[in-house]
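Every protein chain except one is present and positioned as in the full complex.
For clarity, chains are labelled A, B, C, D and E in written order, and residue numbers in each chain start from 1.
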Amino acid sequence: MDKFSYLLPANAAGFKDRYVTKVTECISHYSTGIRGEIGLIGLPFSKSSISHSQAGEAPNTIRDCLSNITTYSGEWKMDFKDKMIVDFGNVAIHPINTEESLSRIYTSIKEIIDSKSCERYIMLGGDHGVSFPSIRAFQEKFGTIGVLQWDAHHDVRNLKDGGRTNGTPFRSLLEGRFVNGEHLVQIGIRDFSNSQEYHGYTKEKGITVYNMADVEQEGIVPLVKQEVERLSKEVDFIYLSVDMDVVDQAFAPGCPAIGPGGVTSRELLGSVAEAAKHKKVKALDIVEIDPSRDFRDMTSRLAAHVMLRFMYIK
Amino acid sequence: MDKFSYLLPANAAGFKDRYVTKVTECISHYSTGIRGEIGLIGLPFSKSSISHSQAGEAPNTIRDCLSNITTYSGEWKMDFKDKMIVDFGNVAIHPINTEESLSRIYTSIKEIIDSKSCERYIMLGGDHGVSFPSIRAFQEKFGTIGVLQWDAHHDVRNLKDGGRTNGTPFRSLLEGRFVNGEHLVQIGIRDFSNSQEYHGYTKEKGITVYNMADVEQEGIVPLVKQEVERLSKEVDFIYLSVDMDVVDQAFAPGCPAIGPGGVTSRELLGSVAEAAKHKKVKALDIVEIDPSRDFRDMTSRLAAHVMLRFMYIK
Amino acid sequence: MDKFSYLLPANAAGFKDRYVTKVTECISHYSTGIRGEIGLIGLPFSKSSISHSQAGEAPNTIRDCLSNITTYSGEWKMDFKDKMIVDFGNVAIHPINTEESLSRIYTSIKEIIDSKSCERYIMLGGDHGVSFPSIRAFQEKFGTIGVLQWDAHHDVRNLKDGGRTNGTPFRSLLEGRFVNGEHLVQIGIRDFSNSQEYHGYTKEKGITVYNMADVEQEGIVPLVKQEVERLSKEVDFIYLSVDMDVVDQAFAPGCPAIGPGGVTSRELLGSVAEAAKHKKVKALDIVEIDPSRDFRDMTSRLAAHVMLRFMYIK
Amino acid sequence: MDKFSYLLPANAAGFKDRYVTKVTECISHYSTGIRGEIGLIGLPFSKSSISHSQAGEAPNTIRDCLSNITTYSGEWKMDFKDKMIVDFGNVAIHPINTEESLSRIYTSIKEIIDSKSCERYIMLGGDHGVSFPSIRAFQEKFGTIGVLQWDAHHDVRNLKDGGRTNGTPFRSLLEGRFVNGEHLVQIGIRDFSNSQEYHGYTKEKGITVYNMADVEQEGIVPLVKQEVERLSKEVDFIYLSVDMDVVDQAFAPGCPAIGPGGVTSRELLGSVAEAAKHKKVKALDIVEIDPSRDFRDMTSRLAAHVMLRFMYIK
Amino acid sequence: MDKFSYLLPANAAGFKDRYVTKVTECISHYSTGIRGEIGLIGLPFSKSSISHSQAGEAPNTIRDCLSNITTYSGEWKMDFKDKMIVDFGNVAIHPINTEESLSRIYTSIKEIIDSKSCERYIMLGGDHGVSFPSIRAFQEKFGTIGVLQWDAHHDVRNLKDGGRTNGTPFRSLLEGRFVNGEHLVQIGIRDFSNSQEYHGYTKEKGITVYNMADVEQEGIVPLVKQEVERLSKEVDFIYLSVDMDVVDQAFAPGCPAIGPGGVTSRELLGSVAEAAKHKKVKALDIVEIDPSRDFRDMTSRLAAHVMLRFMYIK
Partner (left out) sequence: MDKFSYLLPANAAGFKDRYVTKVTECISHYSTGIRGEIGLIGLPFSKSSISHSQAGEAPNTIRDCLSNITTYSGEWKMDFKDKMIVDFGNVAIHPINTEESLSRIYTSIKEIIDSKSCERYIMLGGDHGVSFPSIRAFQEKFGTIGVLQWDAHHDVRNLKDGGRTNGTPFRSLLEGRFVNGEHLVQIGIRDFSNSQEYHGYTKEKGITVYNMADVEQEGIVPLVKQEVERLSKEVDFIYLSVDMDVVDQAFAPGCPAIGPGGVTSRELLGSVAEAAKHKKVKALDIVEIDPSRDFRDMTSRLAAHVMLRFMYIK
């Protein structure tokens, strides 16, 4: 708007300090031929949630939080302002047909991978139902896949009682043979939040489960480090799936299924950063944030920092 | 994003009905050579408020409300989807220097008028302090100006006790001879919300004042009709300034200075629509909404409907 | 709990005045052979909503409001404590399959009618999507049906763009020939909330539409009276469908699609009471309340009073 | 604080316009020998409430609202800044012993009347339980007393089921012969909020009852005018008791027992102003506001305006 | 409801996974002859609170939280779905007479113990005032009693200044010789939350006090273990009294007297689980949660997990 002295686009930040770069400034919308290090995709889908959820609003809320976060790490003395992030926008969700929506997510992620424009990908959910089509798409494109799942819950419910809800993504992935049980690691599983049957199912399928007692005793960072190393020898590609309800309700008050006794913010950030260091780790999803129930976007802001620990590696 | 089957830009509405046009779809960002019927300018300025106010957030909140409002009037059986609205964005406000900010508003509005791209203008405040530079700019461009002010308050405070706050815009306009007292009409002035001195000042300057008792007895629509007719004979240009606190707290709970005994939503919408019919009415500002204190954006949504009654005339 | 001196069931009201009867005390859960004047059915379904909605929580919230409302009308000097209300509970909604859920609603209402236990029925939604299976079931059981719809919206969207959402129930009813356009009356339709195409559709189908200007000019009570009389000559059965967003946002702040310029609480209560007087009026649904967004259950409490005006007739 | 250039007491308003007087500036704390027109007493008592209530916080919240209200009426062109208000503070309530608290209220009001420092009195509750000791004290000091009660409820519950709760003050006054049934007028009684037994009791005792249908048909102002005139011939002293739940929930969202279909703000303010004109009207209580459940102190602000209509008479 | 295909009772959970058992499913309402391991009693009493409190609503809120918690511990690999919980309901509280209410609590607990239907008991408060009649009843039935009190406060205020408030239960128990000072252990006492006099009183009476500095240095679990062992040699029966304000405000934001510097959720859960292991530990009360001031029932949910750690022992 060159002919106007002071006009800014609506929604632009009102104040700009010339010496500060915000993460938002490093994001470009996708256009043909663009190349970036990180691809960002919003999956505003929450109609598969068993309980009411507006998790579908989270992709935009998390993006908004990036406008208050800078690109500089004082601890590492590194500025990441040159890392380009390509935003592919949000997958258009069908208002009522969940199978159609899951299919659109699957197709979109495959098309995005096919664009070969980025090296790593971040999927912003949505409820945990999005991980089934997302992980499936990556598996089909990249080969054997290992998955680290931060979660209070196993998410291996039977499909008969309610169809493909947000309680079933890993069941669907295992049954469809997109992921092998030995290549799935669940971290932060909480007592009195799951059932004996489903715990039994994880054992039967060879899933590696670390509950909160394990996390407290062994430390979440060493535990993640060891599993990433193990997986890296067995798979072609590692995918991180972060269900924010792994975090204690005091630190992540905006998840649909909040509860006490979970991991702290620091434990989540430290462990994701540890995993992100490995070259085979190439995709991340963040799910189960309902901004309408959060307090001052605390949970979305924490999610934005999870993104940073994945994107900005030492 | 042609190569992707289902991707929408972040923040785009997820669902589109092919037979429904939302007001937002009729808005174009300014670009050189563009022509439209309505020019829209955001004035995100609220640091001149005597009490704490985040009215500076209202321009974007009101814009957001337009995405849920359609262009069709069933009462008039008219669709306004062909009326183009040009959005000039927001004036960049200085973080702490209010005189500088007032000056930027003044300059920006002059530059926008100079672009000759629109026929009518809507300024979205901000606090009422924005009306001083805005009305001054219009006066200097268009000649003698008449002003209809919907407000619970006279806004003619002395300038010594606090400088050019949001309690002073009409004092500044009168003292600067940008508006003549005979050409200022105040509607909806409320008891126990003003002082004897300032009421005296309005009398002395020849301002026409209608308090709530007048509104109840005469009806707000006939009263506005009569004043627009009178003004139209005396001035070159009529400017509407709507301080949303003219409305009762039950209908506009998000104003900084809410109170009981004000006009209803219908009275506000009806009277603005009546004024907007006259050809000399060419500018509107809407001020004093603090979205951070509103309930479900009720007050911003009402403001969006005020915009419509000004834009879409029978 | 005869052996305990002071124990009450959990969730029972702590205080009971022997001379006051609350509506809740007149409600019995369905059991075989029971007879009552009013049948109450909850339809906790809101996954067909275009925008996020927790309207599925409303049936229980409205029921809770009945525990603070008494059975006595001082205006009529009548006590209705002997009118028995049979609560059939809530239809079990499928977590993700909306067609399945609509089918369960349809089947349940037919089964309830078949039980022949009640004279009139109240369906508590849920979003407006529930009216399609509900009205269809009544039509199939009782013959030609007339519908009075209180609503800001026509709800005749096309079915292609999103399937059978809460914007489509009357389209589905008309296309399926369950309701004849001449037998559908829409009251309180609001400007800038609908589209020209759909307004055209209502004309084409012969639907009678009263917009807010009509309501203001003719008065909602006479208008309803006249239409009930007309319909009663043409149909076997009259069904009232109350979308609470017909009410102004100041009086019903908990609807998903709130807006200014709607009817007042008194206009809603008075007009439902007027309609309920007619013997052919035998069913009522109340929809589009999202308790999670309401203020102190205002909208559910108003809905509970709508129930009363339907149940308790002079 | 003469030696400091800019210091103000903590809690003082930060900004003062030399030409504006706020009601707060006209309030003096009681000291021996002081004389004023209005005496103000806080009764922060709500442990007699049947349902949970923090109405005990209202006296201070209402006082706070006076700091944003001026002394000038533009409608009457009168400034009331010379009317002195004497604030006697709040009665110390016993933490758990309600009979002791009622007794302290009774004693305090008698002592205040004995101080002969004021002409009229305003009691700020608290729940409606405060009216029993308050009215009793006035009766014992001033002779035969007439009471106008704005209320959705009769408040004549039996004393056996829960003792002297906020549902019983007028029962206690009648049984104790402090008020004669013929001298009690109830205005705004609402349907489905009372019981047949208690309605019968009001008839038996000769209480005059105007329900909402009466208010709608006759108009609240003429109705109040007529009753004040009648009472003035029969009693020595008239006491106004305003239970804020007489107001519709949209206008007074902070009462414990909110509901739809009540009077509007304007109806309340107009009718209190009408009553206050009469010389025999010398006391006012305002009760049943729970600030913890209000929205932006709307209900307390309305109560402050009720005070003004009582204090500032033409 | 056998004749209906899809109907569920109102308030029933909408979705049931056949392989998951919720704690709620293990609860039966008391009926004659019933036997269970845990007896549950609600004490919805908060009128003894010095400050305003709606703690009386907590018993039902905590019960509601149990519907989202399962019976399975993955850490112990144990499912507790066969432990039967008998719900005796809530004690009917008198609306205004606190001594009467305390007496009803005392009588009810004695009657429940006399029913000999359960092995352990959980009392859900209510404010801390409920512990006086509750502990007294257990002492009179079971002999010498030891009490572990988790609390930020000593709760030994004098009885003259306000009677038997929620600040006095342990004073009442000591003065009445129901508990011996040597058998009372206070854990988590916080600085700047008590007074020198009352600290002196605890010393004088021989109460064992662990403040937050002790908790930080020695660890809450070893400290509880050691005291349970000591007490078990000296008493017949151990009672746990958990005032939730022992927890830091970040983890338990819904207590009336929140503050910083308290124990974490994990410290509370771990220490209650440690105590619950001992066979002499047979009763638990949980008090001082005001659901109306909580955020998303965080504090009630934490309380529900405290219940689990007491009920479900390895």
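Simple rule for what comes next: contacts are C-beta pairs under 8 Å (C-beta built on N, C-alpha and C of every residue); 3 or more make two chains touch, one makes a residue touch a chain.
The structure displayed is predicted, hence computed values, not measured ones.
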Contact residue for the chain not shown (choose from B:E57, B:D151 or B:E227): B:E57
Positions on subunit B where the hidden chain makes contact: 46-50, 52, 54, 56-57, 94-98, 162-165, 292
Contact set of subunit A toward the excluded chain (per top definition): 15-21, 23, 68-77, 79, 250-251, 265-266, 269, 295-296, 298, 301-302, 305, 308, 312
In subunit D, positions touching the absent partner: 1, 3-12, 14-15, 29-30, 32, 42, 44, 56, 59-60, 63, 87-93, 95, 104, 107-108, 111-112, 115
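Keep in mind that, in the parts below, only the chains that are shown with their structure count from here on.
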Distance between the centres, which are taken as Cα means, of subunit E and subunit A, whole angstrom: 38
Intercentroid distance (Cα basis), subunit B paired with subunit A, Å: 43
Multi-partner residues of subunit A (each touching 2 or more other chains): 50, 56, 95, 162
Chain contact topology (line, ring, star, complete or other): other
